[in-house]
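This part shows subunit A:
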Amino acid sequence: MSQLRSFCVVTLSLTLAAGAASAQGAVRVGVLHSLTGTMAISEITVANAAQLAIDEINAKGGVLGRTIEVVKEDGASDWPTFATKAEKLLTQDKVAAVFGGWTSASRKAMLPVFEKSGGLLFYPVQFEGNECSPNIIYTGAQPNQQALPALEWALGQGYRKIFLLGSDYVYPRTANLILKKHIAAKKATLSGEEYVALGGTEFSSVINKIKAARPDVIINTLNGDSNVSFFKQYQAAGYSAKTLPVISFSIAEQEAQAIGTGLLNGQYATWNYFQSLPNPANRKFVAAYQKKYGAGAAITDPMAHAYMDVYLWKAAVEKARSFDPKAVRRAIVGISMDSPLGKITVAPNGSLTQAVYTGLSGAGGQFKVVAQSKGVVKPEPYDALAFPGKTCP
Partner candidate 1 sequence: MPSERTEPLLDVRGVTVAFGGFKALTNLSLQVPPGHLRVLIGPNGAGKSTLLDTIIGKVRPDSGEVRFAGRVISRLPEHRVAGLGICRKFQAPGVLEGLTARENLLLAARRDKGVLSILRPPTPAEQTRADELLDLTGLTGRAAIPAAALAHGEKQWLEIGMVVAADPRLLLLDEPTAGMTAQETAQTAALIQTMAGRHTVLVIDHDMHFVDLLNAPVTVLHQGQVFREGDLATLRADPAVMEIYLGRPREAAHAQA
Partner candidate 2 sequence: MKPSPGALVTLALLLILAFAPLYLGAYPLTLLGRVLALSVAAVGVTVVWGRAGILSLGQGLFFGLGGYALAMHLKLTATPPGDLPDFMVYNGVERLPWFWAPFASAPLTLLAVLTLPAAAAGLVAWLMFRRRITGVYVSIITQALLLAFVTWLNGAQGLTSGTNGITDFQTFLGIDLRSPGTTRGLYWVTLAAVALALGGTAALLRTPFGQVLTAIRDNENRTRFLGFNPAAFKIAAFMLGGLLAGVSGALYTLHLGTISPAMIGTAFSLELVVWVALGGRASLLGSAAGLVLGQLAKDRVSSAAPDAWLYVMGALFVLVVLVLPQGVAGLLARRPRAPQPPLQPAAPSPVPREVSDAL
């Protein structure tokens, strides 16, 4: 019965809260991530990072003199829920902007809602490109800001035979489609390509195929916990970073901790951000996050993007002197700032011009930067080699 009672209390208090929510002078923004379900592992910390930025801004007097009020919603790792909650945030809470989403599927589900209602979504995760909505600010890496630099780096290290391994969903498939075109163009060898269902835990066959293919390097786009299984079984099969290096696009500090540092030591990851970046903005961000969410908390690329997204929005609002999403979208182009990622600028297509780093995994799930792009890389949503003639409108 107590469960029933708490259920009633929760429902009731919610109803009351809805009435009292429109505090004078505050501006509402939405934070929409999976707080439950399979994606919660990654998304809760991203939501935390956005919250941290909002708290910092509020502590300093808010935006245009108004404090930011967060409406936090749970996408529950369920794409229609993302669409439904986005609709609620835009039409009922009338938020000025939404920070959220991780999987492409959740973004695709939200996209029609944002286009219909003219809302503005800040999406903080690396993705497969091939999309260019005027209602979305894509701050995570485009394929040319993560996958291609990683390939270049691998080729530069003398790795010529490349094995592509990924989870069976859109990002790995598209990223690999692009990579294959570039592997062919660079006259390197594609020695194999395998996909495992999302959440898959059995890699015997895959490792056996890798063994038969004898690649120089594996480019890994496995998602989430499949990485844990893969690296455990990869090591058990007698492989190590020395005998066969793996470059991953979805393993950041947090995933590295979960996989266990012993398994990942010496492997590579490519991102626009590592917790170990020495710039002052990052030191401040890391210290603030760990103060609020625990000293050992790992900090990842999507978290840094989510944190920075809030500041980008603030800068655009102040530049536009308006909270209107259309005005903010217009104003945000060209905004530049020193962020934890280093110097970034918003390109006209709504993505970031940002640097790319390749890191070597080491103790405590941290990565040491071993290579970085020359300067910043402009975002290209459509790969010219794989999808010729496609551009943002």
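Keep in mind that, in the parts below, a residue touches a chain if its C-beta (ideal position, glycine included) is under 8 Å from a C-beta of that chain, and two chains touch if they have at least 3 such contacts; residues count from 1.
The set was built so that all candidates are chains of the complex that A comes from, given by their letters.
Here the structure is a predicted model, which is why all the values come from computation and not from measurement.
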* Structure fact -> Complex check, subunit A vs 1 or 2: touching candidate is 2
* To do: Flag every residue of subunit A that touches candidate 2 in the complex, lowest number first.
  => 3, 6-7, 10-11, 13-14, 17, 35-36, 73-74, 76-81, 83-85, 87-88, 91-92, 103-105, 108-109, 111-113, 115-116, 128, 130, 168-170, 173-174, 177, 195, 197-198, 387, 390
